[in-house]
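Of the protein chains in this complex, one is absent; all others appear in place.
== chain A ==
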Amino acid sequence: MKTKDLSINFCGVKCENPFFLSSSPVGACYEMCAKALETGWGGIVFKTIGFYIPNEVSPRFDNTTKEATSFIGFKNMEQISTHSLEENLEALRKLKQNYPNKVLIASIMGENEEEWTKLAQLVTEAGADIIECNFSCPQMTSHEMGSDVGQNPALVKKYCEAVKRGTKLPVLAKMTPNIGNMADPAVASIEGGADGISTINTIKSITAVDFDRCTALPVINGKSSVSGYSGKAVKPIALRFIHELANCSKLKGVSISGIGGIETWEDCIEFIMLGSSNLQVTTAIMQYGYRIVEDMISGVSHFMEEKGFDKLEDMVGIAVKNIIPAEDLDRDYVVYPKFDDEKCVGCGRCYISCFDGGHQAIKWNEEDRRPELIKENCVGCHLCGHVCPVQCITKGEIEFKENAKERAVVI
C-alpha cells in the first residue's frame, strides 16, 4: 500500500499523522484509545475529564436519515467522562507510557478557575502532550460548564489563563458553533494564553419528534432535551467556521484542529485546505469503527502523490484566500448548462426542478424524453445539474453580460 509521510507539526508537537479521535464516547478508556492507536490514528483527544461526574440518561442518541441513508446527522446527549478522575488520569499515564510516539491530548472541563488550574496540573503530570479546554459541550447539566461558557469571551479568556497557570503544555480552546461570530471567543482564548483552537463542537439540535409521545427523540420517560448534533450534516457549518478562524487577522499563525462530519479522506483534505493542521473524528467512528482511518491514510497519500504534494503542511490553508465576501465575486457572466443526450435517461427531473425551483428555462421534449434549454430564461443557476441522477448536465457555454469584458474565467 502506498503511504506518504503524513507527519505534521501541530501546536509545536510532531504528529505521525493529523488524524485524531475527538474527545467523546470513542475515546473514553485505555482499551478504546489503545485499539484506535494500533489501527493507525495519529493521536487521541481523551474524553473530557473533570471533577464533575455526570449522571447520564438512557437512551442518549438519535440519528437523522434521508431515504435509505442513516446517520446523515447524529444527536448525542452524553456529557463528560463518567469515570472517576483517578481512573482517567491512570488511563492517560498508561497511554503515554505504552504509545510514546503517539500524541495524547487531554480534554478538560472545570466549573471554576481553581478547577481548571488543578485539572491542567493533573493531566500535565499524567503525561499529556497538549491540553484541550472544553468550552463547548452543549448538553451539560451544569450551566457553569460547556457551551454556555464558550459563548462568553470574557469567561473563555479567564479560564484559559487559569489553565495556563497549571501547565506549560500547548493549550487548545474548543469552540462552540452555537454562536454567530466564533472569532470573538477564539481571539479571547488566545489572549488568555491558548495556543490553538479546536472546532466545531456539536450544534444544539432537535432531530425528530415522536408523534405518540409528543416529544423529541430520544424519549426519556416521556420527555427529551435539546442536545448536540454532529456527523456529515454539520460538515458545511464546520468548514465555514474553520474558514472564519483561518481568515481572521487576529488569529494569524494560530493552529486549528478541524472537527465536524469528517468521514473520508476527501473530508480531511477539505478541512486541511481551509486551514486545519489537525483533524478530529467521532461520529464516523461511532458508525463504522476506528478502521476508517486506514482509508484516510491511504486516500490522502494517493491524493498527495497525484497532486505532487510532499508535505501535508503545504496544503494547510491553501483554499482560504479563494473564499471571499459575496460582494467581491465576479458577477459578469452566465454559464449555461450543457445536456448530454447520450447519457440522459429521460427522467425529466431537471425539467421539474427548473420549473418549480428555477427559472422555467427547460422545455421538456415529450417525444424524445430529453430536456431542451430555453436560453433566454436561463440564469445559469445549475439546479438542473444538481438534481440530475446520471450527472449528464455539465457546464457549457459562458456568456458575458452586457458591458462586461470578455476574458478567461475559472469555472
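As a working rule, contacts are C-beta pairs under 8 Å (C-beta built on N, C-alpha and C of every residue); 3 or more make two chains touch, one makes a residue touch a chain; residues count from 1.
Methods note: contacts and distances are computed from a predicted model.
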{"item": "Chain left out of the displayed complex - its UniProt protein name, from \"ABC-2 type transport system ATP-binding protein\", \"dihydrouracil dehydrogenase (NAD(+))\", \"Carbohydrate ABC transporter membrane protein 2 (CUT1 family)\" or \"V-type ATP synthase beta chain\"", "value": "\"dihydrouracil dehydrogenase (NAD(+))\""}
{"item": "Identified contact with the non-displayed chain, of A:10, A:241, A:265 or A:339", "value": "A:265"}
{"item": "Which of A:35, A:213, A:250 or A:291 contacts the chain that the document leaves out", "value": "A:291"}
{"item": "Touching residues on chain A - with respect to the absent chain", "value": "1-2, 69, 263-266, 288, 291-292, 294-296, 298-299, 302, 306, 389-391"}
